[in-house]
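Below is one structure, written out as structure tokens; comments come after it.
Removed: one protein chain of the complex. Kept in place: all other protein chains.
As written, the chains take the letters A and B, and residue 1 is the first residue of each chain.
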Amino acid sequence: MTESVAPIVRFRDPQIEMAHGAGGKASRRLVEGLFAPLLYENPGGLLGDAARVKIDGASVAITTDSFVVKPLKFPGGSIGELAVNGTMNDLAVSGARGQAMVVTFVLEEGLPTSVLEEEIRAMSAALRRAGVAMVGGDTKVVERGKADGMYITTTGIGSIMPQVNIDTQSIRPGDKILLSGPIGDHGITILLARGELDLEADLSSDTRCVLPLIEAIAEEAGPGIRWMRDPTRGGVATSLNELARDCRLGIVLSEEKIPMRDEVRGACELLGLDPLHIANEGQFLAVVAPEYADAALNALHQTEGGEDALIIGDVQTEPACAVLVTTRYGGSRIVDMLVGDPLPRIC
Amino acid sequence: MRYVDEFRDPELITKASDEIHRLADTGKHYRIMEVCGGHTHAIYRFGLKDVLPSNIELIHGPGCPVCVLPMGRIDDGLAVARNADVIFTAFGDMMRVPGAHGSPLEHKARGTDVRIVYSPADALQIARKNPDKHVMFFAIGFETTAPSTALTLMRAKAEGIENFSIFCNHVTIVPAIRAILDSPDMRLDAFIGPGHVSTVIGCRPYEWIARNEGKPVVTSGFEPLDLLQSIVMLLRQLHAGEARVENQYKRVVPWEGNRAALKAMAEVFQLRPYFEWRGLGFISQSALKIRDEYAKWDAEQRFPIPNTRVTDPKAAQCGEVLKGVLKPAQCKLFGKECTPEHPIGALMVSSEGSCAAYYNYEHRKAAAMVTSISSVA
Partner (left out) sequence: MCLAIPGKIVELAPDHQAQLGTVEVTGVRRKVDLGLLQDDMPVIGDWVLIHVGFAMTKISEQDAMEQMDLLRMLGEAELAVEEVRGYGLEDNGDHKIERAGAS
């Protein structure tokens, strides 16, 4: 396979738009075109969603994430839980066990204390469930009308699991794509909870800490894990597109294998949304060497919360740098990264 | 029955495909136009071209209401939206369509109150909830969507909701088909007729195509089996030298159309003497405007409209692609200056547009297969 250098993307957009936060192409342009060349350095190397830092010879993983959610509370969770689970998951899919977190709150003037207290309690419960300590934080208050109630940022630090060595360059055609469970629950729940589209369904966010599941596959199939990611904003399509570009291979998925609840399918159909672009907060993707795939699946099936894990596709030489979804009807289509926000359509 | 999965049965798809192969005369090259953008999208999504013999060519028609909207109309609508008290509402399909000064989403980033709605009824609801603002609904669509706009206006009138108006871009399908048939560079054998437009107008409006032009028409559903069955029906007619209108989408399309829907449209709309269609030029009696009885809810009568006329960039060949004269990949800008991320024309940004469909389903695959170095940023 011929090597080629990824082109330098310069950020030329004159102003920031919602699309830049949606997790798709626009977000990537912003990060790669503005932040990375000017701000980010990676002496320890990227772990994917986290960075490796060496301190006095010891390697730790560090990551940060901010949470901007409207409404603050929704079926299945709230912003506080997302803040804890999200950062723990970023560490977990980077092969790290979260050990400590710090948090910053940006609170809106006028936010009722009862609302804030509920979130703190929710975070406390999520921390206990995840087995991690919140060791400190900072708070700022901004004027009424900003911050949608509250914005939360969490930064997590973790120890690197020795069994896992994430390296996109080790990915080979034939490697399997593993998905932990049904997609779309979180994004659709939020969409419905906003109440703008007048849809009702029995759906909840899938927010949870996936560390126990990652530990299970690390234990049983560690040497075979090449890559992991939690498909949050931008969905499975965006995460896999990033992977395809990084490893310069093709990802081929089988549409009928991709699991989703009926309600997610129905909502996506009604609105004309692609479930592959919808955010998830409790799932992860992994690329696993074929000889370890069964072990990985078994480990998950025997772990609480991992019963729905399955293989949804594999890595192939073509179409290089792209994600292809094949349908049982013989058609296939390239699924791209999210361009902007997922937009409902009538046509 | 769920009315979806049954019509995607792989065994039956194979049967239908076999029948098509059997019927298609290997000595002939069939040119069949699917008018409706939704059919274009379905054909790509289900890979139907792969199950058809190579001598059946499917030509994409102009049935995509976003694609045929001239750029100037978006600018006119956004000009109204720039008033501080106006909330601009439209379907998600419109949000990324480029006007001369940016798309609705880009306007939103600059401070214009732009909101996505799924239904004109949602826009009316926003008006109810925001009595101190004016809500303008940028209406697009063929006859499928026009009755819903009409009914919404009737409800607004009945309730006396005055802070609501429609910027009406509804167009009618038959004049577009006529323009295609009148086009000298078009040779077509048959039509896959619109599916959902026909639930409103019925099948009669297509009879002249069969009678005067001698081309068979089959109104079709959108599932793979619907489209394949429609092609079977068209081939049978062509084989027998017949030209009739047939209704494949019987479970949903009434031959006489939907009387209540037609009545609502007649109550609220009248035909414009002419309207400019992107790519097809001015077509008479092809678009709807709001009647004087509803003038209070007509954005074009309540607000000053600049009547912007924007011509497509010379290199863009939206018109020819719309008419089916050119394939998307034959446009000089396709895949280079014009991509779904940076669309020049609406055919690339509308999910039903043939350029977008071709780009997402065919072009990327072809490009990625050819080289292993491609790294599209």
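As a working rule, a contact is a pair of C-beta atoms (placed from the backbone, for glycine too) under 8 Å apart; a residue touches a chain by one contact, two chains touch by 3 or more.
Everything numeric in this text was worked out from a predicted model, so none of it was measured.
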With respect to the chain omitted from the figure, which of B:Val252, B:Leu271, B:Ile305 or B:Val325 is a touching residue? B:Val252
Where the complex has a chain not shown, which of A:Gly21, A:Gly137, A:Pro212 or A:Gly272 is the residue touching it? A:Gly272
For chain B, which residues lie in contact with the unshown chain of the complex? 1-4, 6, 12, 15-16, 18-19, 22, 36-39, 41, 63-65, 91, 118-122, 140-142, 144-145, 147-148, 151, 155, 195-197, 199-200, 222, 225, 229, 232, 248, 250-254, 258-261, 264, 352
Against the hidden chain, chain A presents residues 197-202, 261-263, 265-267, 269-270, 272, 345-347
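We adopt the following convention: only the chains that are shown with their structure count from here on.
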Let me have the rounded angstrom distance from the C-alpha centre of chain A over to the C-alpha centre of chain B, please. 35
List of chain B residues in touch with chain A within their complex: 8, 10, 13, 37-38, 44-48, 50-51, 64-66, 91-93, 95-96, 105-106, 108-110, 115-116, 118, 122, 141, 145, 224, 340-341, 350-352, 360-361, 364-365, 368-369, 371-377
Within the complex, chain B is touched by chain A residues 1-2, 4, 6-7, 9, 15-19, 25, 29, 32, 196-198, 245, 248, 250, 271-272, 317-322, 324, 327-334, 336, 339-340, 343-347
